[in-house]
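Omission of a single protein chain aside, the complex is shown with its protein chains in their original locations.
Up next, chain A:
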Amino acid sequence: MLKPAEFYQRDRNWHPHAFAPDYKTSVTRSPQRALISLEQGPSEITGPTFGHNDVDPIDRDLLSNYAAKGQSPIGERMILHGRVLDENARALPDTLVEIWQANAGGRYRHRKDTYLAPIDPNFGGCGRTLTDENGYYSFRTVKPGAYPWRNTVNDWRPAHIHFSIFGHSFCQRLITQCYFEGDPLIVRCPIVNAIPDAKAIDQLTAALDLNATIPLDTIAYKFDIVLRGRRSTLFENRLEGN
């Protein structure tokens, strides 16, 4: 049984704004009316749970989950790992983390992607895992390449991996993107720059983590994720008769 405590309000000046005109698609897909603020109730503070029946161990290994037997994708072999925490710095165990990405050349395995860089026959580009009891997750993959997109005529996305994280309630649901330390495309990207605060952009930039590499085998980056934190008070502060 969940404790009926609500979550901290979202800081919507820390998140990107809906209308970010340099990211052109946002112009017609952003609401113009103000959001209606909702005090959380049972519909918001509950959320789906996932178990080991939902994911296979191989799902988190993108080096092998789509490769032919004995084959491996081309590219920079990489461990991507970190913890899922809440704003109170508490670990979130048993939460589903899903990722997707382009291959080393910046090409997605998607019927709508027509970029001329080739598909890698041994790379699918998606993975998923549950965090362990300490909120820890890890994937094995190749580092994705930058790719061009039709925004201005010469816009290039930085190398990035998409993350989808559930947390323990539907109001913690988050999709974001992980960038990589030192990439000169980060500061030029209109999707990144929809985020108003440079410190918030830093929070989406994975750090090279030599301590987690496997020498002569796989490089490593660390990417921690923070979801909304729970208040310590019950929301039923007027239990009887108001």
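Just so it is clear, a contact is a pair of C-beta atoms (placed from the backbone, for glycine too) under 8 Å apart; a residue touches a chain by one contact, two chains touch by 3 or more; residues count from 1.
The rule is simple: contacts and distances are computed from a predicted model.
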(request) Among "Quinol:cytochrome C oxidoreductase", "Protocatechuate 3,4-dioxygenase subunit alpha", "Na(+)/H(+) antiporter subunit C" or "HEAT domain containing protein", go ahead and choose the protein name stored in UniProt for the chain not displayed. (result) "Protocatechuate 3,4-dioxygenase subunit alpha"
(request) Could you tell me which of A:117, A:204 or A:219 touches the chain that is not displayed? (result) A:204
(request) Can you work out which residue in A:47, A:93 or A:148 touches the chain that's missing from view? (result) A:47
(request) Just name the one of A:80, A:142 or A:227 that touches the chain not displayed here. (result) A:227
(request) Would you write out the residues of chain A that touch the absent chain, in ascending order? (result) 1-2, 8-12, 14-18, 20, 23, 25-33, 35-44, 46-50, 54, 56, 59, 65-66, 85-89, 96, 98-100, 108-113, 124-126, 128, 162, 164, 170-171, 173-177, 191-192, 194-195, 199-201, 203-204, 225-229, 235-236, 238, 242
